[in-house]
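I have a structure here, written as structure tokens, and I will follow up with some questions on it.
One chain of protein is taken out of this complex; the other chains stay put.
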Amino acid sequence: MSGNTIGKAFKITTWGESHGTAIGVVVNGVPAGMSLSEADIQRELNRRRPGQSILASPRKERDRVEILSGVFQGKTLGTPISMLVRNVDVDSTPYEAIKTKPRPGHADLTYWLKFGYVDYRGGGRSAARETVGRVAAGAIAKKLLAAQGIEIIGHTVEAAGIAVGRELSPAKIRKNVERNPMRCADLNVARRMKAAVLEAAAEGDSTGGMVEVRALGAPPGLGDPVFDKLDAEIAHALMSIGSVKAVLIGAGCKLARMRGSEANDPIILRRGKVVMETNQAGGILGGISTGMPIVARIAVKPTPSITKPQRTVDLARMKETEIKLKGRFDPNICPRIVPVAEAMLALILADHMFRAGKINPDRFK
Amino acid sequence: MSGNTIGKAFKITTWGESHGTAIGVVVNGVPAGMSLSEADIQRELNRRRPGQSILASPRKERDRVEILSGVFQGKTLGTPISMLVRNVDVDSTPYEAIKTKPRPGHADLTYWLKFGYVDYRGGGRSAARETVGRVAAGAIAKKLLAAQGIEIIGHTVEAAGIAVGRELSPAKIRKNVERNPMRCADLNVARRMKAAVLEAAAEGDSTGGMVEVRALGAPPGLGDPVFDKLDAEIAHALMSIGSVKAVLIGAGCKLARMRGSEANDPIILRRGKVVMETNQAGGILGGISTGMPIVARIAVKPTPSITKPQRTVDLARMKETEIKLKGRFDPNICPRIVPVAEAMLALILADHMFRAGKINPDRFK
Amino acid sequence: MSGNTIGKAFKITTWGESHGTAIGVVVNGVPAGMSLSEADIQRELNRRRPGQSILASPRKERDRVEILSGVFQGKTLGTPISMLVRNVDVDSTPYEAIKTKPRPGHADLTYWLKFGYVDYRGGGRSAARETVGRVAAGAIAKKLLAAQGIEIIGHTVEAAGIAVGRELSPAKIRKNVERNPMRCADLNVARRMKAAVLEAAAEGDSTGGMVEVRALGAPPGLGDPVFDKLDAEIAHALMSIGSVKAVLIGAGCKLARMRGSEANDPIILRRGKVVMETNQAGGILGGISTGMPIVARIAVKPTPSITKPQRTVDLARMKETEIKLKGRFDPNICPRIVPVAEAMLALILADHMFRAGKINPDRFK
Partner (left out) sequence: MSGNTIGKAFKITTWGESHGTAIGVVVNGVPAGMSLSEADIQRELNRRRPGQSILASPRKERDRVEILSGVFQGKTLGTPISMLVRNVDVDSTPYEAIKTKPRPGHADLTYWLKFGYVDYRGGGRSAARETVGRVAAGAIAKKLLAAQGIEIIGHTVEAAGIAVGRELSPAKIRKNVERNPMRCADLNVARRMKAAVLEAAAEGDSTGGMVEVRALGAPPGLGDPVFDKLDAEIAHALMSIGSVKAVLIGAGCKLARMRGSEANDPIILRRGKVVMETNQAGGILGGISTGMPIVARIAVKPTPSITKPQRTVDLARMKETEIKLKGRFDPNICPRIVPVAEAMLALILADHMFRAGKINPDRFK
């Protein structure tokens, strides 16, 4: 059963294979009357594009987005917004040699097991390139949220074993995140991360890390218990990103080791408003937003593409064999996951803003 | 927007408040012709019931399930299965005194912020008691899965800072999990866990931990990329359980610190079948099951109810105040989360078995 | 795949077999803070109950509704409202003799073909009794709509070939519909309908008819093109009622014989408001409400249960045979369909009021 749609009141459907004709997304649920241009989308797409530094793979995805529907004279219509990015600069030849040899850690094998017929070129539908549609849709979600005073920020908090020790201020994240190839807001840590990533890369190996995303300014009351809790849907959305193997809300796994008296955020008054003194809960209690910043972190496994030799099976001959990938790959995917994770968080929050009746579904105001 | 339903082809809708008339669930998507009795359900319900040991709260939920529809002469009809458990032995008086004073770490405040009108007795809809419906439905899912050779097991792998050091065999988990109040399959660790939990409890405090669940025998090919990936839906389902603050698949956060050459599970042949030599991926690649055991772990925060005094706000008078809960509470909720987490994993897997066309939706075979 | 839920933002799930333990419904999406009592539901349930006149079957369904959740101290909580009606006064013995002989025109055969295992007592899940859940949920929808100034009315406009010639005023419908066993608002026509129905009944035969439902006071702008158009969803909802074989919006089939100049409703101003001079469109254009009364009619086939002998097949022996039903049946089902059709129209409109952001999903105001 097809699973290419996410969202309930505000929803997106992505489509496209990495080396197919094009890749894209249809965004449903944007009200009429919001200004929207291709430049709004392009800005975010440029952030996810590879080839921006030596830390990323060299494919020069130009990723020119084209809005095909849902916008008229610079304003949304309340109808589906269809966006398309042609796949250019694709070289599928390296994949011919390994088309029956699934790369360990990749989805090659599972797609083959599920579908029996696969577009093996560049990972096909399972490629990182699929996130083009997510990021394009996320740009719209971010714009909708910004109009409600909600901002989404994110950065790499750990890579190749080097971690940011403490929570950074939003101001610091805004200022530094695009200033370094690791997209880590602590520039000192970023430098050490980069060194560790390159060291592994020099050995033909890859590294993983952790990415943090936050939503600032989200109102209390978002989330639909008992199954469509805000944290449950954030977990769903973030775990659906390739390479993500864990999702943590607020203090996450650390809470498992705390006592209740440490874990419970005291409820206090600040300027006449009920708030929490701390935010171990990451802005969500009982699956509903508290009004505090919403904080989520994800564990990103090392890029599965490495140049070290690896054991696999030739499915055509059903024989064990070895595979040695050529070419250059992202030695660490965290910096490129940052905008994708932001997009997913934005999509879930926008959806819940509609579900909670906080944005008019027909007319943008 | 209501979020009380989970699943697509196989789905459940739970309802009920902790101190209301009753609590229950409607299960949709069970094919006709499967034998099903109240005893099948009761067995699992008894596992989640509190009051089983000094580690759990003393409410004597008798939890007698009644099947109201969908079963005729001991067999399912392919129609909705409605199940009901009356709420008996409820004492709401302790909640009168604190009805305008939200308990820190609980959903009291967020329900109040969202709905403006709340059943404050015993946590209402946000109470752990809501899981009665999940576990009842999970019993049906487990039965459906068992007929396909799929087994769901789980146990507590960490509590109050005491952790099981290594992965235990399924045989050991089956044998030991119900033999100790921590539901930890390593009996030595279980003893130490219990001591640590009781030590905190003696100080009026609570503790958290980690629970692991596994699905054994699941076929490859389950999961619907790119959004309804198997791991994304497992994350959704597990994160929707109260007190869960992180979901980890396979090696989880450890993968963030590995290199690709360690993280990638080598693909090999075993008795003519393509399998993986290790299972860091937790049985899921690209959001699709590999055929290896599916492994997920969740971080459980300490029970928010503690008897230590805590700071909160009296919402009726909008003044800061202190709250001191009386009575006895679960000092550690992990053992009771085990059957709930198993139920959620069972529900997601059953759903995906239907979606992938591996169980006939109309007739049980 | 289970199809027992209808609605998107406001949705209901019905369950239960005619001669099973109970029958019921879970209503999701009602905001918190609306007053609701069992009496609100009972009033509508009493309207659908059989045994009210010689025109209906004699089963004395007492149909006492019990609200099990979602209401606290007389007000809704924003959580699922579960309602239950026990099945009492059921005599399943007449069905034993015919359990392998599907009744022509009934769903007996198709349930058997689909599921292979069927509750043959009283039609099981396919019985008219299933509408108890619809009507109970519809009572809540009507209450939600009434608070928005929207009223749902309906009556029988044709039965046994006797038709109401012209459109009756809402006032007349309100006044007369419950005053006669045909639930036809034209009392003269009602008398002739009744005579014609009884004439057929005397011959052991049944008759069909047409039922009209209207929504008054619905705002413009309801409906979600291009698939979830208001008329498309009304058609879905009304066609899902047993025995309904056609759904007509506004002038319906008559429009097929008109010219455009007759069919197009002129757009005019009335007291500064844009309205239509006529309402051939039945209040819906392009799948969106115009602000005019929403008008739908349904064709109801004759009750399939007749006492005349009929040809069927004994499925146990795979031999052709004859069936002769005993007992008394509704000779005309139209009067009992009126409250059900009203309920379905109310459910769809309430759902669209939420979807269009016209009712707050969390808090009733």
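By written order: A, B and C. Residues from 1 in each chain.
One rule holds for everything that comes next: a contact is a pair of C-beta atoms (placed from the backbone, for glycine too) under 8 Å apart; a residue touches a chain by one contact, two chains touch by 3 or more.
Bear in mind the structure is a predicted one, so any value in this text is a computation, not a measurement.
Across the entire complex, the residue among C:46, C:148 or C:264 in touch with the chain not shown is C:264. For the chain missing from the display, the contacting residue among C:106, C:142 or C:183 is C:106, taking the whole complex into account. Annotation: of A:42, A:82 or A:321, A:82 touches the absent chain (contact as defined above).
Residue-wise, the contact with the chain that is not shown comes from C:300, picked out of C:164, C:300, C:338 or C:359.
Chain A residues in contact with the hidden partner, per the touch definition given at the top, are 1-2, 4-5, 9-11, 13-17, 20-24, 26, 28-29, 31-33, 66-70, 72, 75-82, 84, 114-119, 124-125, 354, 361-363. Within chain C, the residues in touch with the undisplayed chain are 1-6, 8-9, 14, 102, 104-107, 109-111, 113-114, 125-126, 130, 158, 161, 200, 205-210, 220-221, 223-229, 231-240, 242, 245-253, 255-269, 272, 274, 276-277, 281-282, 284-291, 299-306, 308, 310-313, 315, 318-320, 355-356. Summarising the interface, chain B meets the missing chain with residues 9, 221, 355-357, 360-362.
Methods note: only the chains that are shown with their structure count from here on.
For the pair chain A and chain B, the distance between mean C-alpha positions equals 27 Å.
A straight line joining the Cα centres of chain A and chain C is 46 Å long. Annotation: 39 Å between the Cα-based centres of chain B and chain C. Each of residues 9, 221, 355-356 in chain A touches at least two other chains.
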